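Dumping the structure here so I can ask a few things about it.
Here the complex is missing one protein chain, while the rest keep their positions.
Note that the chains take the letters A, B, C, D and E in the order they are written out, and that residue 1 is the start of every chain.
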Amino acid sequence: MAVVLLMAARRASRQVHVGIAAACSAGGLAVLLVQAGPVLSGRTATVRLPWIPTLGLDVSLWLDPLALLFAGLILSIGLLVVVYAHGYLGKTEPTARFLSFLMLFQGAMVGIALSSNVLLMLVFWELTSLASFLLIGFWRDQADARQGARMALTITGGGGLALIAGMVLLGKAAGSYDLATILARADLVQASALYPAILILILVGAFTKSAQFPFHFWLPHAMAAPTPVSAYLHSATMVKAGVFLLARLWPVLAGTDWWFFVVTSVGLTTMLFGAGVALFRHDLKAILAYSTISQLGLMVMLLGFGTGAAVAAAIFHILNHAAFKAALFMHAGIVDHETGTRDIKRLGGLAAIMPLTATLGVLAAAAMAGLPPLGGFISKEMMLEQSAHTSWHGQALLVPVLATIAAMLSAAYSLRYAVALHFGARRTGAVAAPHDPGALLLAPPAILGVIALALGILPMTLAGPLVAAATAAVTGGAAPHLHLALWHGLNPALFMSLGAVAIAILLLWLYPAAAASVARLPSPDAKQMFDRALATSVDALRRLSGVIHRASLQRYLAVLFVTALALAGEAAWRFGVAAGARATTPASPVAVVAWAALIVATAAVLAVDRRRYLALVFISVIGLVMALAFIHLSAPDLALTQIAVEVVTILLMLLALHLLPGNPPRLSAVSRRVRDGAIALCGGLGSGWLAWAVMTRPERAGISRFHWNNSYSGGGGTNVVNVTLVDFRAFDTLGEITVLGIAGLTIFALLEPAAHGVAGRRLREWRSKDRFSPERHPMMFVMATRLLLPLALLVGMYIFLRGHNQPGGGFIAALVFSIAILLQYLASGFDWTDVRRRISEHQLIGMGVLIAVATGLGSLVFGAPFLTSSFDHVHLPLIGEFELATAMLFDLGVALVVVGAVMMALAQLAHVAQRAAKQDPAEQDGAKQDSTKQDSTKQGSAKQGREERS
Amino acid sequence: MTLVADIIVIVLLLLGAGFALIGSWGLVRLPTTMERLHGPTKATTLGLGALLVASVVHAQARLGVWTAHELLISLFLFITAPISANMIAKVHLHRARVGTVDEPEGIAGPPPRPSGDGDWATFEAPRRDTPASTANS
Amino acid sequence: MKNLLPHPGLSAMLLIVWLLMANSITVGGLVLGAVFALVLPKFTQPFWPDRPRMRFGRPFLGYLAIVLFDIVVANFQVAWLILFRRNRDLRARWLVVPIDLTTPEAITMLAGTISLTPGTVSSDVSADGRFLLVHGLDVADEVAEVARIKSRYETRLQRIFA
Amino acid sequence: MSLEFLVASAIAALVAGGIYLALRGRTFQVVLGLTLLSYAVNLFLFAIGRLVVDRPPLWAKGVTDHADPLPQALVLTAIVITFGMTALTVILSLRSFLESGSDQVDGVAEPEDAA
Amino acid sequence: MVAPIVVPAVTAPITLRLMRRHRGAALAISLGACVAMLVTAVVLFAAAQDDAIRSYALGNWPAPFGIVLVADRLAVAMLVLAAVLGTVVLGHAVVTGADRRGWHFHPLFHFQLMGLNGAFLTGDLFNLFVFFEVLLIASYGLMLHGQGALRLKTGVAYVVVNIVGSALFLIALGLLYGLTSTLNMADLAVKVAALGAQDQGLLRVAGLLLMAVFALKAAVVPLHLWLPRTYAATMPVVAALFAIMTKVGVYAMIRTVPLIFGARAGAAAWVPAPYLLPAAMLGAAIGFAGVLTARGMREQAAFAVLASTGTLLMPVALWQEAALAAALYYLLQAVLAGAALFLVADVTMRRRGQYADAIVPSPRFAQQDAAGLLYLLAAIAAVGLPPLAGFVGKLLILDASFAAPGWPAVWATILATTMIGVVGFSRSGSTLFWKATPQVEGEALVEPIASTRRSRAEFIAPATLLALLAALTIAAGWVTMQTGATAAQIMAPERYVAAVLGAGR
């Protein structure tokens, strides 16, 4: 509601920042006060904006008495804290950031209070955790602050996640996320099988936020935050969000045994535990933090009792606690600010030198101790009164006794705080002569102190209606009869209270001895345990993750293969993959021979795998058999392609092989090879069987029937494969040449910088261990290629032109062109050939793609879809009839890209070693300096040089 | 006419396949690399040539069309086969000279030096401005 | 004319090859073939500097005939050797053939011829381009064999590449 | 033996060889493995159209007996794409070797002299 | 409809040509093309609002014989997402000069977008393969952009793994063609449903292999191993674009499963169903654990991408309309959040000199607070805390997956992994942006970027992404309505079939 982004005014003065923030809080408060009258008289104000209707998440706010109480608390203390912060923060601190976080928090907090949609409440809930994280970590240079912030976020954020689950389940059980609806459906929820889960999850959320045992430990460490934050978030407001939540959901969740036992027990334990620890802490803020834990336990316990009176007590205590604890935090802040220490053992006798501060501190501590005539006394009495009536699992005395002990401990640490700090010998910490601070620091706690006092003296006037209305809102019934007063007569609570104070004083008398014995007790440090647990698990996870994600291609592939095998195996195992009934084709002896050649060659590739050259030779054999197979099996286009691609591939591999290290030693162990062999065998058998299963199934009439029937009439060609490529499925082909073009570009991008830097140095230093013949360009070969070039180009032209009707086409023709030119490179060398080429690969690729796309776009001009072809049989005198098809233009684009990409790959690769060798040392240094961050001008010039050559 | 053509085809087919087979057999049974080189460069060229002519005649006899383009295959082979043989011989010479274990010298022994002071191009860079060098062009 | 048709021999060859490939003689095919026959030599000009002048007349045709005949003979000879000569009786020899041809084109043609004809394979050329290294599969008389190569092929080639 | 069996077993052999090589430690072996795999895949994709002997998919009036043209077109596309990928892989692995001094796929650097 | 593919296809060669001499013009065209693509995508998106599914017969060949493009709600939404991301990322690349760190950034970038758009639009399975290849090979190029030993080595693995994936794709595709003799997805849906009992095993093999391929692209556990190092090793600006790449795999599953492998697919009905859910849960766990254990910001962002895929696949794996709608919303935000993380990593590492993106304390650096704020917001989005869209997404998923089989596990995974993510991001964030070490003399071997007006411009792109995330949150009502309608369309495949093949079939 009131989130103002102070970032906008980042550069403005701190006064402006404080002004904005204070105005914000005050404005919110004003709105509340305006609404207060109607709300208390029973008219709930609501606002509803649709947000995510499908989810049932609306921005719906309401202002009922409980919301009013909470929001008022948040805004009013917020206002005071802003003022206090103005005095507290140093001149150089970034107030804008601080206050924007604070305002973010305040807004979120008010949001929690006002939400009438549980999902919306979750949003605000998690936001408070986030804001708390930022605020605790505000002094980011301090390790304590960072760790405290992370711990707080971890615990409260984690609890928040449980709360999310709980709330969504609650919504599911109640059939709505609207709070009012949910609250009205307690029977539905409590009857639901999900109720225990809902309860536990929500309680975890509430308990973590409210620092209930055993989730309490983050709170003391949150004290690393600046004191205004501690006062505001970690005593007065945020930690009470859990209590608020319990109160808010009280009608729908409370009243069951589950609720009573869990909530009461946790609250009681926390109350006792917090109080006990607080007594033996020496850091002022730590004392206050544990005290807060204890007090929160008190409130939780009261809510757990499940009675209206207990709720009223809790709510009244919320008010009291907010007043005195915020005041105490501010007081502790002042002491820290003035004396430079928060160690209670280094402080004493401050009453004499800081009278105002001391008065304030004593007053607030008395309220915390539950001494009359302060508000704290009343709420403590109410608590004791309620516990006196509570029987825990048949144990009537358990709760009252423990509650009294807790009250006693509270009184003890409160008195210790008041007495040890302000009276006795003068100890002033790090500063020689501390004094009372200015009004900005003093006024806010003073106001709170006065309120704490007033709540004791005039409880009914000040808080009566509010507490009553809020209690009614919580219990969902009418406003209970409420009598807030210092004196209730001689009831058990009074005796319990008196006894507690008396023992407390006695305990303080014996304090040194007790403290010494407590100090000897092992004190598990929650923070260390938390840190260690986290660090250990992070380390373990990191090691695990490292093992899992080791950079190992071999592993990536093994997992991929095994997964695929497992999946295919599952299907085959469950449903069976039987062979079909289609008659097989008898194999001719020559087919068997070719097959044998393929099998043998494959085995040979494996057998000689580390003698790569030989492996390549055998790969050639496989390629040859493949081509023969395609011929035999009626696929001449494939055969042509296979033959041409094979040659280019071999050239490419030989070029690369030259620069790779020589025959390497075997890398993998026997076990590894056995494992891989097993995977390979399974993969082979599996894929072979799949092929077999499909091939033996009768074919079905499919879409290719259409292709066959329309090839000539609709596509203008008799080679159905080619018509498919350039017409029916031209879009595939467009994608395919794009792939090739990109491959070319990437290859260029890879090889162009290879002459520089590390790679360039390695290339220059590279010497083969083999002895080579000195003859570079064998005469016979050179001469033959000169004759072959025009011949091969002619053949290429032929294959290109007839592709539409006979085997051939742009791709194969392009490969023939490429091979013709590559032959020149092979025979006459790079430089000789390169200067004779007229067109760069980049141009070819670019033009090819453009021509192909433009051909496709051409049809748009005629109102036909992209890539619609058109053809006509043209009659020319003399020449006769011939066919012109746009598909041929498309094929031209294909051819250009293919030539470009192939030449790019091979010519660049052939070029790289030489270019590195030619680099002069001066350029080497330049390249070494920065191999990754090449400036563009140098690239540009290198590029230009290349362009001029070509 | 058909009978004559058939007989021609049959003879050519047998001749062609026979020479191809003999060439490959030579590759298996001849003693060393240089000798083996003779098999393919000769037997297979004619073998293939005979098959191609058979194909021409066959097409004429069966389909009644004159297709001569098979001869182009022969043209290419006549251009390329000697080059292949030449390069393979160079590989052999080079490896034998370097002393590679698996490249034994043939029964002709090491090649004699050419007259004069030079060596073969495989062992000595071709001299500039001689026909053996193509660098000058 | 020279500009338009710098290499009539090559152009003619391309045209013939084109027609052979097209496998039919039509006007359209002829025109297209002629276009390529004209364009391709020009386009590939840089890749074949100093194209030698050749005579495609009678000497050339005669040479072709002789070579074709020799190829057939060679095949039978080599087949005979493969089938019936024992390995240890093979008289494999290196022949050093001095050459008088001066252009690489001519030498290459000679070498190619040698490889395609009886029992001989051109294996290398000397670094100065004046000798061919020829491997004979079964050579009775080295000197006679060298003389046969020179007289039968080289002299004819000299005439063609005049 | 039927052609179908030959093709299926050839696919099996190629896949097995391809997988085994792809799992090896040197980039060049992996490239060879990918090559084998791509052969296998091409053959597989082709075989999917069923095997037809000597009936190329060239349209002529009245001809109905023909190989399925579509798988052939698919294989052609696949071959082209595979070629592009292979070229890229070869050059990438070379470039990677030049940069790191090791041709092992998993990037364990070796001493220079071993390379 | 073909424009989203043609525009980049034309732009790429033009920028290729112009980049050499006229950088300015090339940049203008490059960015202009992105904007044009965005406009086109929005126009298509607006057109799809009438709930009609439009198909476009390329080459005027009717489906299923030719290749058709199909613009349904899902496709156009992905187009918009890709265009938005592309525009922002390209802008960032230009501003930071990342496009000049190697060759051909712009052409590759546009080809990448072409591949993405093609994959989203196509209605043909083989064509999907082709566009997968286009986007993959472009991604190889981009991934290697800038180079360096590590990037190259990682690149080898990335490329090889994907090539094997492509081989698997072809095998699966081949099997499907072998069974059905068709490639059109709508036609496949019809034919698959009509397969006899004897073909069920093969069908399931094909379906599962196809899913394995998509899972590999989507980096689904255990096929995710390649992702962390790849994304961590590449340039952040490229990785930001890649944030959408894994989602293409998810897209492909969402596209094909309800359509082809839906309820009527016999043995292949909901084919990834038994495995996808546990894999997705593991993915989320591994991803967020990686967020916690990462040593560098890019690695962390990579794991966050992994985590988001896992999270989003959980509802997908349920194959229910509401869950799918939630997943789609989450997908949108996950792409933007992942990209934002990478861009923040980029601006941060550019300012930290040799500390680069390592999650270790460094001396204070320029614009640390701004970078920290962006990081905070991006992390909030990625981990799914309020107020950004990730939280809404997770709420949607929780809500939609309730009562589905295995919902407690889904919920537990989502919440527990979120927890891990919170811890992870808070640790790394406080180390990176709070903790500081004193400046060591002579340490700045690599010159970090100082605070200048120009360097402030680098924050525009990540801030834009975060603003988009905020918009996605604020407009969540509208967006969920959209995703709901989209999911409804997806789960009614008969409408797709009718739209593509004509109502008569």
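Definition applied: a contact is a pair of C-beta atoms (placed from the backbone, for glycine too) under 8 Å apart; a residue touches a chain by one contact, two chains touch by 3 or more.
Quick note on the criterion: contacts and distances are computed from a predicted model.
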{"item": "Hidden subunit of the complex - UniProt protein name among \"Polar amino acid transport system ATP-binding protein\", \"K+/H+ antiporter subunit F\", \"Sugar ABC transporter permease\" or \"Cytochrome c biogenesis heme-transporting ATPase CcmA\"", "value": "\"K+/H+ antiporter subunit F\""}
{"item": "Option from A:I318, A:V501 or A:I799 whose C-beta touches the chain left out", "value": "A:I799"}
{"item": "Omitted-chain contact residue, chosen from A:L89, A:V189 or A:L651", "value": "A:L651"}
{"item": "Which of D:G18, D:P56, D:P69 or D:G101 contacts the chain that the document leaves out", "value": "D:P56"}
{"item": "Those residues of subunit A which, in the complete complex, touch the missing chain", "value": "588-590, 593-594, 596-597, 600-601, 604, 613-614, 616-618, 620-621, 624, 627-628, 631-632, 636, 639-640, 643-644, 646-647, 650-651, 654-655, 657-658, 768, 770, 772-773, 775-776, 781, 788, 791-792, 795, 799, 806-808, 812, 816, 819, 822-823, 825-826, 829-830, 906-907, 910, 913-914"}
{"item": "On subunit D, residues whose C-beta touches the chain left out of the figure", "value": "54, 56, 58"}
{"item": "Residue ranges of subunit B at the interface with the undisplayed chain", "value": "6, 9-10, 13-14, 16-18, 20-21, 23-25, 27-28, 32-33, 36-37, 39-40, 44-45, 47-48, 51-52, 54-55, 58-59, 62-63, 67, 69-70, 72-73, 76-77, 80-81, 83-84, 87-92, 94-95, 100, 102-104, 122"}
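Operating definition for what follows: only the chains that are shown with their structure count from here on.
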{"item": "Touching subunit B and also subunit E, the following chains", "value": "A"}
{"item": "Geometric centre: closest chain by C-alpha means", "value": "E"}
{"item": "CA centroid of subunit D to CA centroid of subunit E, Å", "value": "28"}
{"item": "Distance between the centres, which are taken as Cα means, of subunit C and subunit B, whole angstrom", "value": "13"}
{"item": "In subunit A, residues with contacts to at least two other chains", "value": "551, 553, 557, 561, 687, 690, 694-695, 699, 702-704, 707, 728-729, 732, 736, 739, 742-743, 746, 750, 758, 779-780, 782-784, 787, 791, 828"}
{"item": "Two or more partner chains touched - positions in subunit C", "value": "17, 21-22, 104, 107, 111-112, 122, 125, 129"}
{"item": "Touch relationships between chains, expressed as pairs", "value": "A-B, A-C, A-D, A-E, B-C, D-E"}
{"item": "Touching residues (chain side subunit D, partner subunit A) in the complex", "value": "1-32, 35-36, 39-40, 42-44, 46-60, 66-70, 72-73, 75-77, 79-81, 83-88, 90-95, 97-99, 101, 103-107, 114-115"}
{"item": "Contact footprint of subunit A on subunit C as seen in their complex", "value": "10, 13-14, 17-18, 21-22, 26-28, 31-32, 36, 40-41, 43-44, 46-48, 104-105, 107-108, 111-112, 122, 125, 129"}
{"item": "Touching residues on subunit A, where the partner in the complex is subunit C", "value": "779-780, 782-784, 786-787, 789-791, 793-795, 797-798, 801, 824, 828, 833, 836, 876, 878-882"}
